[in-house]
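Taking it in order: structure first as structure tokens, then the write-up.
In this view, the complex is presented without one of its protein chains, the others remaining in place.
Our next item is chain A:
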Amino acid sequence: MKRLAAVAVLVAAAVALFVAGGNAAAEPLRASTTGTRYAATVLIEEPVTGRVSVKVVVDSGDADTLAVSAVMPDMGHSTPELTAREQRPGRFLAEGELFSMSGVWDLSLRFDGPAGEEQLTVKALIGDG
């Protein structure tokens, strides 16, 4: 009976940990944003510090160029722009170091095209690389 009670307590603790701690790992980022000229979806498979790959799908608007940069509002950190490569029409890829520490970052997308320039921002939760 004692063993049974011990097992019951362990199961309780395991279930609680599973539910409460299930969101601890850094999950892939997928975020959409729309402005007046462009709309885009950002995909980062591994949103962590260090080198990252940022895929940007242009959902609407005719963007010729895209530059990606980041700001961490809590700390006042700012990173230089990465020029994204247009892999095929409407699909861009930016690679490089964007996030110097873990936390919440504002990822800025500066589009340019025939409609003019526009900067859109999405929030990104960055984990340790």
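Just so it is clear, contacts are C-beta pairs under 8 Å (C-beta built on N, C-alpha and C of every residue); 3 or more make two chains touch, one makes a residue touch a chain; residues count from 1.
Please note the rule applied: contacts and distances are computed from a predicted model.
Peer 1: One chain isn't displayed here; going by UniProt, is it "Putative peptide-binding transport protein", "Secreted protein", "Cytochrome bc1 complex cytochrome c subunit" or "Iron ABC transporter permease"?
Peer 2: "Secreted protein"
Peer 1: Under the stated touch rule, tell me which residues of chain A contact the chain that is not displayed.
Peer 2: 2, 4-13, 15-17, 19-21, 23-24, 31-34, 39, 60, 71, 73-78, 102-104, 123-125
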